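A single protein chain has been omitted; all remaining protein chains appear in their positions.
Labels for the chains are A and B, by order of writing; each one numbers its residues from 1.
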Amino acid sequence: MGTTATEKEKLYNSGVLVENRAGAILPPQREWENKKGGYVIIECPQRIPCNPCATSCPTGAVRPFADINDTPEIDYTKCTGCGLCIAKCPGLACFVIDLTYGKDEAVIKLPYELIPVPEKGQTVKCLSRTGEEICEGQVLSVSEPLKDRTKVVSVIIPKKLVGEIRAIKVVC
Amino acid sequence: MRKEIETDLLVVGGGAAGLCAAAEAGRAGAKVTVIESDLHAGGQLVKQTHKFFGSKDEYAGTRGYKIADILMEEIESLGDKVEIRTNTTVTGYYPEEGIYTAMRGEDEYYRIKAKKAVIATGAQERLIPFPNNDLPGVYGAGAVQTLMNVYGVIPGKRVLMVGAGNIGLIVSYQLRQAGVEIAAVVEAMPKIGGYWVHAAKIRRLGIPILLRHTITEALGDKIIEGAVIQELDDKFQLIGQPRTIECDVICMAVGLTPTTELFWQAGARMLYCPQLCGHVPYRDETMRTSHPDIWVAGDAAGIEEASAAMVEGRIAGHSAAKALGYPVKEEAFKQYWSRLDHLRAGEVGEKIRGGICQVIVKGWEA
Partner (left out) sequence: MELIKEHPVLEFRHGKEVTFSFDGREMKGFEGEPIAMALHANGVRTYRITPEMKRPRGFFCAIGKCSSCFMVVDGVPNVRTCVTPLSSGMKIETQRGKGLVPMETK
């Protein structure tokens, strides 16, 4: 789908990430391919007064902010893929993707605050950044790390779609 | 028989700013009376299911309604220093006598004599003109939040959200959480007004955000049955073809305007400030208005955010307590201003800063 510069701008202006930018980048590919547990991906390209990702990160992988309006920066040598930031982020902008799950499969951990809550083993629809159903995935686990009603769901997805899948839909 | 109560500090409005002002002044030792027109205190905080932004000091990562609980706990710990009267509306201020009048329900009416007051009356939802915009089913976004988040009532089946500022984006997400379908979010500007992450959240769920679109008409005879939307060009002229959207609720999130009647009645100096979204009182760094006994805090001082409202409330409560002669810590005042400046320092705070500098004075002549 060839998108022109104006179409890209229009998408971005309505909340859809169209390319990597400060505060919304992918991890370095080679390290990512071998990292068991995965790396965090934060999609927060706008400078807003907010820093719980940095203050909640137990290893300092989300670098401490010099100014509360900074966009998040990741130190990949420290990221363990624990996913605490996924549950903490008020904007639900954090994800962890592990590329080592299988030859063609990856695992994405994402935040979930809707009902029905998926169950382990259940098949869910996987959605793109515009909510389009692009494939199905199996739920590996569901946790609630902060016990504050934000669930973190781990889903097995096709490796080739890790750049696109950012939400799930639970169908009963 | 006239009924009159007396207090050190009257706080009009028990929302984020009012509760913080009351807590701060109460902690300094002042006798505080909070008058809240709703059935419970907490203001807009009570309806917020999402986690707040900001930093740890402003309870970032905590859901809005829990922040209301935290503030209430702080006030409860002050015992009978702070009294909160709900279901009561301050109906006027009479400058000749320096008296406030209040009404509880439809029957109880009394006067309040207060040495000082913090007026934290917040804001109200605006409406844009279009045919049938008065039909039942056209609701302010805040009203929809009240229905579903406070009282657990289903607002409707399918909603058209007008406005993609933070409120429009957040309430769309909350509607989804409540199981309600969003037909679309329409926004007249070429980009969303709210935080990008709020928009990303709802786009991932398939909720369309139609930029450069507006509502031209609401459809329905007795209640809302649909709406007509159309695209705008860069001069805000209608272009393209009108489109009919089926919906039973049209949610207006087109901006708030500060609630400032009491300041007008008190004769405070006011300014129409577009960046602060309406008429607001001039204030000094202690948040005191030109009236020597009246302070302002929160959205009534200018439309901003909950985190700023809470800090402004602390500043006003601190300063009013000091003016009453109660002991306060000067470092607290500096710390609060530092927090406020931090919250406003980024790009998103630019508009606010542009507004605040028009209405802040260095000090009032005695």
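Convention: a contact is a pair of C-beta atoms (placed from the backbone, for glycine too) under 8 Å apart; a residue touches a chain by one contact, two chains touch by 3 or more.
Please read all numbers here as calculations on a predicted model, not as lab measurements.
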{"item": "Chains in view that touch the one left out, judged over the entire complex", "value": "A, B"}
{"item": "Absent-chain contact - pick from B:Gly26, B:Gly61, B:Gly142 or B:Gly317", "value": "B:Gly142"}
{"item": "Among B:Ile128, B:Val153, B:Ile239 or B:Leu271, residue touching the chain not depicted", "value": "B:Val153"}
{"item": "Contact with the hidden chain (one of A:Leu114, A:Val142 or A:Leu161)", "value": "A:Leu114"}
{"item": "Residues of chain A (touch criterion as defined above) contacting the omitted chain", "value": "113-115, 117, 149"}
{"item": "Contact footprint on chain B, counting only the chain that is left out", "value": "37-39, 49, 63, 65, 87, 89, 105-107, 124-125, 127, 134-140, 142-143, 146-149, 151-155, 177-179, 222-223, 259"}
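FYI, only the chains that are shown with their structure count from here on.
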{"item": "Centre-of-Cα separation between chain B and chain A, whole angstrom", "value": "32"}
{"item": "For the chain A and chain B complex, residues of the former touching the latter", "value": "10, 13-17, 43-52, 55-56, 67-69, 88-93, 113-115, 127-132, 148-150, 166-167, 169"}
{"item": "Touch list for chain B against partner chain A, complex", "value": "50-56, 60-61, 63, 164, 169, 176-177, 179, 190-192, 195-207, 209-211, 307, 342-349"}
